[in-house]
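What you see is the complex with one protein chain gone and the rest in place.
All chains are identified by letter, namely A, B and C, in their written order; residue positions are counted from 1 within each chain.
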Amino acid sequence: MDFKFTPEEEAFRKEVSDFLDKEGPQEWQKRKVSFFDMSGQENWIAIHRDMAQKLGARGWLSLHWPREYGGQGLSPFYRLILREELAKHHCPGYHSLSVDFVAPAILLKGSDALKKRYLPGIASGKVMWCEGLSEPGHGSDLASLETFAGEEDDCFVANGQKIWTTYAHFADWIFLLARTDRQAQPNYRGLTFFLVDMRTPGITVNPIINMAGHHDFNEVFFDDVRIPKENIVDGVNRGWYVAMALLDYERTSDLGYAIAGTLLNDIVEYARELDILDAENKRRMAELVAECEVARLTHYHVTWMQSQGKVLNYEAAMCKLLGFESIQHVAEFGMQVFKHYGLLSDTSSLAPLYGRISSCYLRSFGHSMEAGTSEIDRDVIAQRGLGLPRLR
Amino acid sequence: MDFKFTPEEEAFRKEVSDFLDKEGPQEWQKRKVSFFDMSGQENWIAIHRDMAQKLGARGWLSLHWPREYGGQGLSPFYRLILREELAKHHCPGYHSLSVDFVAPAILLKGSDALKKRYLPGIASGKVMWCEGLSEPGHGSDLASLETFAGEEDDCFVANGQKIWTTYAHFADWIFLLARTDRQAQPNYRGLTFFLVDMRTPGITVNPIINMAGHHDFNEVFFDDVRIPKENIVDGVNRGWYVAMALLDYERTSDLGYAIAGTLLNDIVEYARELDILDAENKRRMAELVAECEVARLTHYHVTWMQSQGKVLNYEAAMCKLLGFESIQHVAEFGMQVFKHYGLLSDTSSLAPLYGRISSCYLRSFGHSMEAGTSEIDRDVIAQRGLGLPRLR
Amino acid sequence: MDFGLNEQQEMMQTMARDFLAGEYTDKVLKAMVKDEKGYTPELWKKLASMNLTGLAIPEAYGGVGDFLDLTVVLEEMGRACFISPFFATVVLGATSIVEAGSEAQKKEYLPRIAEGKIIVTLALTEQSGKYTADSIKMKAARQGSDYIINGAKLFVPDAQSADYLICVARTSESKNSQDGITLFIVDIKTAGITVKPLNTISGDKQAEITFANVKIAASNVLGVVDKGWPHVEKIIQKAAVARCAEMVGLAQKALDISLEYAKERIAFGHPIGAFQSIQHRCADMLIDLDSSRFATYQAAWRINENLPAAREAAIAKAWVGQACRRIMASAHQVHGAIGFTEDHILHYYTKKARANEFSFGDVNYNLEKLVV
Partner (left out) sequence: MDFGLNEQQEMMQTMARDFLAGEYTDKVLKAMVKDEKGYTPELWKKLASMNLTGLAIPEAYGGVGDFLDLTVVLEEMGRACFISPFFATVVLGATSIVEAGSEAQKKEYLPRIAEGKIIVTLALTEQSGKYTADSIKMKAARQGSDYIINGAKLFVPDAQSADYLICVARTSESKNSQDGITLFIVDIKTAGITVKPLNTISGDKQAEITFANVKIAASNVLGVVDKGWPHVEKIIQKAAVARCAEMVGLAQKALDISLEYAKERIAFGHPIGAFQSIQHRCADMLIDLDSSRFATYQAAWRINENLPAAREAAIAKAWVGQACRRIMASAHQVHGAIGFTEDHILHYYTKKARANEFSFGDVNYNLEKLVV
């Protein structure tokens, strides 16, 4: 048992922290921008891309990749430390869709050619990906998706529609899950993953604005989009196995507790300045301190398992639930502390913390849907983790 | 809209209150005995029987029965007022199994002969009933029960076992649901309700002690128990319809909010005397005041529906959930207020309120199982109340 | 005991419901949220033509119906997520004048409110955003037959469209902060008044109002000088219960659309409403909704009967606030991602419910009242 970081890890943390103090967007630090809320900032895409390249240049986007593919072969705790510091410094640049979803997919299941071709772009922070999974009417029940890619000569030709495609409006590539066999039973055996250049003719992106008024999501339409066969990951009709292998990466990618903890600190600091914390606020604050702490430990536990090469079972789902719920609870706390002021939109000069209270609160409604709904997470914990039987 | 009682109802409340001040068990008022916890008191059965007869003698156990069967034809609010006052006065005697389950069953579905024979005993408080429904392995899924009553000459002969039979150890009669047709499809079409004298040869009663150390429940074994055919309610294989018609009576029989409210008052009064309520306790107290109030209003609403002859749908299940949960929350509050003292058992002289804190707390674990589990209640609200489809 | 609506209430309910269903479509709602003033004069005229702007104003001053009629109408307005100066004018403005005004003032203003000719609001909260007497810092100093008012009001509803403000100011200092408070009725065009709109997430129109040496004739005092606080308390109480009525309507709609979605959206071969986790969520929503409605009706009934209602109003506002928060969270969970988009109407309800939760006393404020 050991609950401290190694001296090397601590040194890395200090290096990151010093770097971000200097190189992170100063305005964002002042405005205390939160990771899930960054799309509300002016020019955020440029700032995000710029920061990604700075991180990439230092090798921080490939810390735990094998050395042969440009990584540093470090334990996953380095990635965690990096993201903790990014959260603490209100800093963008960690494009988790590329780094924690597409990269592991290619590393785990891609051919050598794909690795050589696509990993460097991700590691450098220059190429940004989005993931094309959910479709209208096919969210939790992903295996029933309908976008179809039919074989034609040296290509597959994709037709259909994706939805909730985060950051598709500026992504360079899309990691596309499409049906390649309509007859397959069960239906998940007919799915394939494709790497698709977003500039390919036939792709159209429509924005979806969220309830915080920000643009994260998109609809992506595929109209006779031709995808070269070499861009298939892990073979035709193997898509579901890739997706399942990666789901846990996605669930543990974002450090909910770190985002929540930073927001909690910001709320408390400002509320103390204004001297508006009442007894009930203080008690709730203490509960949230405890909640963020156990969410942190749960994340450390998963990271430790990953560092030991242990196979995750239910742990990623639990980690995600605790982390994302802690953001929701802290955001709700912010509303309770600032009340009328918290209801002012981020365009109002009187809004506390430059509008972070209302926008983090509104954004937090999404946290029990993204990367799988909380219902699905609990199903997974019960069925996979505890061995309870399926009803169906 | 009208949220007050009529002058006649208020007069009745005063009459009841004055009567209970005088005739209620003084020792119980001092010890602040709670309805669900009365079986922890010495000689409680005798006191309960005695009080039942006092209530019966005043016609208070048949307030809203039709006049032709000895009732007073009053609105169901009279019954509610009676039970509110009984709760407030820590007073037993309202044997709800007889009054709110068996009596309505006979009134609604029984033959004229049965009404004449069995209702007077209930109205007088002299004859006490228990209900034989649940069986081992057949609780929520009651329709699958196995106790079998086979036809033989002028009798049905019952064999099998009931469980969780509240008060069977002193009940005079049992209202027994048994299978009379093993082939019926669906299975609930093969059930019949019988009125059975507990002195009939072949009936054995074994106590089940609950986690509060009290004796409410029993197992009841039937070994060739002969039941005259005239003791069938509403015909052979009609038992399920009787049960369904009565379930809502059972769900609205006990006034959870009144028991919770009385306990809350007792806790707060004593804690104030000791000056041990901290800020957190006070806030929780306020929340519980609000919770008991809305539970009360929900019960009033159901009672109003009954008074108007409206058919209940989901309302009884909701009413029960809110009422019983309010008891659980108040009992938990008692533990939080008295802490170490609350952990002393009711045999300890240092136990607050003569041990009511610990025993009400322990007893409260049963409240989400009795008269149907909370899960079933929520299923009913969702499916019957909101029209959501069944999965199966 | 009677939980039913009478004929008049049913009529008002139906009228308001039909009117809003016809006139206040989702498209109009979306436009009004973005609109600077949040209403159109045409709509206001229609409201007046149906006598809705006269609700709970005594008949002698051109009004119709009582506080219960107003309650059922507000519930319908909640169901439609109706953004307008109705609450400010009819609940806050008219109530203030009915509560505190002289016969002359009532005659002057109430008929015009009822006829839909003026929009009135209450300028109560200041920098603290609280509903306590000690948070009233705005000063009104006597000068001859006038008062000179200085200070600022914050979160004033619908000041953008108001013709008159009921302004709560301090006319004398005293140990007891409840003493020395006076109500004024102020023409918003009076020199020295500046209205600066605030942007809210809910699309509720609110403003910051600054008073710089604003001269108001003493004849514009509502009620007795220095003795205004009891009136304000009464107004807060009615406004809180009125907010509850709106919240019940908001929650009703959130449940309705959640059920609709749960019945039609398919996952794993079944409507999601067949899954027990969704079913139990919906059951809890209904429990919260029904109990909220009962608590609101009880408080509204007591106010209508002129019975003491402090406890019942506090219970209603505390309970409905928490219950509505749970209902909205569940509605989002049932809707999944679609309910998270700006296009879907759900978030308007969530935001309005949240604004109502804080309006005229939040959960803590009301729970504290219940600690006796």
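What we mean here is this: a contact is a pair of C-beta atoms (placed from the backbone, for glycine too) under 8 Å apart; a residue touches a chain by one contact, two chains touch by 3 or more.
Keep in mind that what you see is a predicted model, and the values were worked out from it rather than measured.
When the full complex is examined, the chain removed from view is found to touch A, B, C.
Only one of the listed residues, B:G160, B:G366 or B:G385, touches the absent chain: B:G366.
Within the whole complex, the absent chain has one touching residue among B:F77, B:Y118 or B:F217, and that is B:F217. Screening A:C155, A:I276 or A:A382 against the full complex identifies A:A382 as the residue touching the chain left out.
Those residues of subunit C that touch the chain absent from the view are 275-277, 280. For subunit B, the residues touching the chain absent from view are 134, 137, 139-141, 163-164, 208-211, 213, 217, 278, 280, 335-336, 339-341, 343-345, 347-348, 350, 358, 362, 365-366, 368-369, 373-375, 378, 392. One chain of the complex is left out; on subunit A, the residues touching it are 1-5, 77, 282-283, 285-287, 289-291, 293-295, 297-298, 300-301, 303-305, 307-308, 314-315, 318, 321-322, 375, 377-379, 381-383, 385-391.
Just so we're on the same page, only the chains that are shown with their structure count from here on.
Think of the whole protein's Cα atoms as having one middle point; the chain whose own Cα middle lies nearest to it is C. Seen from the C-alpha centroid of subunit B, the farthest chain centroid is that of A. Between the Cα centres of subunit A and subunit B there is a gap of 52 Å. Distance from the subunit B centre to the subunit C centre is 42 Å, each centre being the mean of its Cα atoms.
Here the spacing of subunit A and subunit C, counted between their Cα centres, is 40 Å. Taken residue by residue, subunit A touches two or more other chains at 280, whereas all remaining positions touch fewer.
Touching two or more other chains at once are residues 275, 278, 364 of subunit C.
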